[in-house]
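Complex shown without one protein chain; remaining protein chains in place.
Up next, chain A:
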Amino acid sequence: MKRKLLMPKLGLTMTEGVVAEWSIQPGAAFKTDDTLFVVETDKVANEMPAEADGVLSEIVAAVGQTVAVGEIIGYWDDGAAGEESAAPADAAAVTAPQALAVQASGQQAAGSQAPAAAVAAAPAGRVRSSPMARRIAAMENVDLAVVPGSGPRSAVRAQDVRDYLEARAGAAAAMAAAPAPAASAPALPAAARIGAAVACPAGEGAIDAGIRSKPSLVQAATARRLIAVKQQVPHFYLAVEAEVSKLLALRAEINAQDPVVRLTINHFVVAAVGRALVDLPEANAVWADGDILRFHSADVGVAVNSERGLFVPVLRDAGRLGLNALALAGNRLVERARAGALTAPEMQGGAITVSNAGMFNVKFMTPIINPGQAMILGVGSISKQFRPDAEGRPALTQEMGLVLAGDHRLLDGVSGLRFLSRVTHYLEQPLQLLLGHAGAKGAHDGN
């Protein structure tokens, strides 16, 4: 019997989603809980499991397509005899995976109800709230379901949302202040956020049992994806210190000329990584379901921390862009990321991401590879060091701690080091970043 697959609603505020991936092709069979497709909302991808065994019969919404919640994105066959089921039963069937996904993400506790009951339970998840409370919640990205309401029959009022936001900000500040290990990874706020919860002031001498709360959809999906990538991708790490005195001087000199766009250290790092990808095309590849996928373009992801979570927009052709153009394009992506305006394609592709924690006082930052990529470069802050010069006398140097995490299925220590030393070379001899790239000629031959 033919059944519909609908765009699921994965959060109270979701109105549409992007079909990021079809995990199987039409004609292929699947089992219960196999991932059928991936839906992207904001930055997160949600894997949608099958509710039952079946065969994918048709794909309606292609990858990259934006589809409204509840619209048909494909059809599957449950193997039972009969025509397309009647609407009510059908609705129950297609909604079941949505209920599952919602449960999995911790948004709503549908419990162990039967699929049909879960469908009925979905509207009951509606939160009584004033229009203004809803507007503030939407602006601040707050799930009203987690806000305690003080109005009639526990309705959430504007002040309740403000109180909640204040408590959350207090909790975040407390976390940042605490000398916990989590606080030492500021460049991975998404990971840190997973632990964030509303602060609970402990009573005098009492054991603080804390307040348990559900992570937001973004938090839950981030957690799931990071666990997956950390478990499934064999990471290896290479740490070096790059001597960046020349880079700092060059940057200061350029910025002193009052350029159209001020260059940051990160612009130089992204450029160096891009140039290294062009130099070493074998490094510009990812492991894709058992295949090796090589890219032509030297695209580099840039980790951007925002209030809405960690985003990784991809800077196209970073290996060949001039520093000016690279800085302009990079700044635009950062702005779009902070505004939550990034589209799914803007976050796809690239073999490597640059994650810069240099603005925090951290010597080395050991990052987790961005899902789908093969490398990530963790950038630490720059510190002054005395190093012996050729004669053994102390000389003051400025060093930047770099840690390259690589996917060992693709790269080994040698190829990783080759890549990292290429990056270090550009950072230590930054004038080369100002020249046209040597590899550009070959690249434009259409290799």
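FYI, a residue touches a chain if its C-beta (ideal position, glycine included) is under 8 Å from a C-beta of that chain, and two chains touch if they have at least 3 such contacts; residues count from 1.
The criterion applied here is as follows: contacts and distances are computed from a predicted model.
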The complex's invisible chain, by UniProt name, from "Multiple sugar transport system permease protein", "Acetoin:2,6-dichlorophenolindophenol oxidoreductase alphasubunit", "Chemotaxis protein CheA" or "Alpha-ketoacid dehydrogenase subunit beta": "Alpha-ketoacid dehydrogenase subunit beta"
Full-complex contact with the absent chain, from A:T35, A:T66 or A:S130: A:S130
Selected residue (touches chain absent from view) among A:A155, A:V240 or A:I254: A:A155
Chain A, residues in touch with the chain not shown (by the definition above): 130-135, 150-152, 155, 157-159
